[in-house]
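Structure in structure tokens, see below.
Only one protein chain is missing; all other protein chains are in place.
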Amino acid sequence: MSLDQAQSAIAAAVAKATELGCLSDIALVDAGANLKAFVRMDGALLGSIDVALKKARTARLFNLPSGTIGELSRPDGPLYGIEHSNGGLVSFGGGIPIADGDTVIGAIGVSGDSVENDQAIAQAGAEAIQRPSPR
Amino acid sequence: MSLDQAQSAIAAAVAKATELGCLSDIALVDAGANLKAFVRMDGALLGSIDVALKKARTARLFNLPSGTIGELSRPDGPLYGIEHSNGGLVSFGGGIPIADGDTVIGAIGVSGDSVENDQAIAQAGAEAIQRPSPR
Amino acid sequence: MSLDQAQSAIAAAVAKATELGCLSDIALVDAGANLKAFVRMDGALLGSIDVALKKARTARLFNLPSGTIGELSRPDGPLYGIEHSNGGLVSFGGGIPIADGDTVIGAIGVSGDSVENDQAIAQAGAEAIQRPSPR
Partner (left out) sequence: MSLDQAQSAIAAAVAKATELGCLSDIALVDAGANLKAFVRMDGALLGSIDVALKKARTARLFNLPSGTIGELSRPDGPLYGIEHSNGGLVSFGGGIPIADGDTVIGAIGVSGDSVENDQAIAQAGAEAIQRPSPR
């Protein structure tokens, strides 16, 4: 993921957050799950800094939306407790992997409002740079 | 567990993963629960590195399959919360202790696909080197 | 520190890095020493992500350039060992507090090249938004 791509995703996410009236923390990680870019909108929650970072990281580490990890990790789910791995995952929505065709190039994580809004904002950010598989 | 044994287990696990169409992270720990060997198949999940390591470690620390720890550690189970011990356990299937007769010589941990497939792959790895009790 | 200010500082730092032929990781923290914005230029060192974050945090935590903390924390200095506090400080140059008049509003941290270049890039970022005391 290039910095241009990361900044395009952030711009799209900030625009969506503004449209929804949300104040968001937004993080992008690259294919190696390493931080590429981050912004905290003015007034966004301090606790959401780490949550946004971990949502992005969770989504790339498992190539799944962070909310899917959450469904799988509940007490009656097959991955109960996985959130304790990898230095701590976030297991609710707002983290989305980003693909360029068949290759995962990173992920976005958004935190600061409801899970539904965080997801919509992350989706807007991801859509700004992802490209569908040619198949 | 010798390095030869660890590599035999890994080879058998990789062969089983390939047969099942899985991309796996595979870890072997010795009798001291210390890392002996590890491989990440090309394309296997990054988040499964830590999960595979912790599954192997969990299985040897308690001489139980990691999934059994999971059954015991659910909210209504007798070991509720044990996953927070030992720097973090993994409490779902894919980690299996390995015995040579009556002696536990280590464990294998596999992560990267469904719990069922991870378990089958770990089992294939363990069977390559374990020996039954003569009794 | 507003996000506009943070992004102005980052833009100035990236411009300076480009002028010097450096690839930098650049972090901004606000008055609460909490992350406000971060970018990793394409090709910048992975290890500099954490170093840039910690330089910015170090500079704001003590309202001193990170290099000054380094001078004070050497084996014969008065603050020997302070780098182990606060979850880990960075004690060489590239972190600079940013003031608006008499008030510290945050700090910038830059890592990726020589200490001299990191400092020059951080200085360029800080100068884009700091304002001198009216006194």
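Labels A, B and C are assigned to the chains in the order they are written; within every chain, residues are numbered from 1.
Following the convention adopted for this analysis, contacts are C-beta pairs under 8 Å (C-beta built on N, C-alpha and C of every residue); 3 or more make two chains touch, one makes a residue touch a chain.
In this text, all values refer to a predicted model and were calculated from it rather than measured experimentally.
Colleague: Going by the touch rule given at the top, which residues of chain B touch the chain that is not shown?
Modeller: 2-3, 6-7, 32, 34-42, 46, 49
Colleague: Name every residue on chain A in touch with the hidden partner chain.
Modeller: 30-34
Colleague: Using the touch rule from the top, list residues of chain C that touch the missing partner.
Modeller: Those residues of chain C that touch the unshown chain are 45-48, 50-51, 54, 70, 73-75, 83-84, 88-92, 114-115.
We take it that only the chains that are shown with their structure count from here on.
Colleague: Given which chains touch which, is the overall layout a line, a ring, a star, complete, or other?
Modeller: line
Colleague: Averaging the CA atoms per chain, pick out the one whose centre lands closest to the mean of every protein CA shown.
Modeller: When every chain is reduced to its C-alpha mean, the one closest to the whole-protein mean is A.
Colleague: Chain pair with the most contact pairs?
Modeller: The chain pair with the largest number of C-beta contacts is A-B.
Colleague: Per the centroid of Cα atoms for each chain, what is the distance between chain B and chain C, given in Å?
Modeller: 43
Colleague: Approximately how many whole Å separate the CA-defined centres of chain A and chain C?
Modeller: Computed value for the inter-centroid distance: 26 Å.
Colleague: At which residue positions does chain C touch at least two other chains?
Modeller: none
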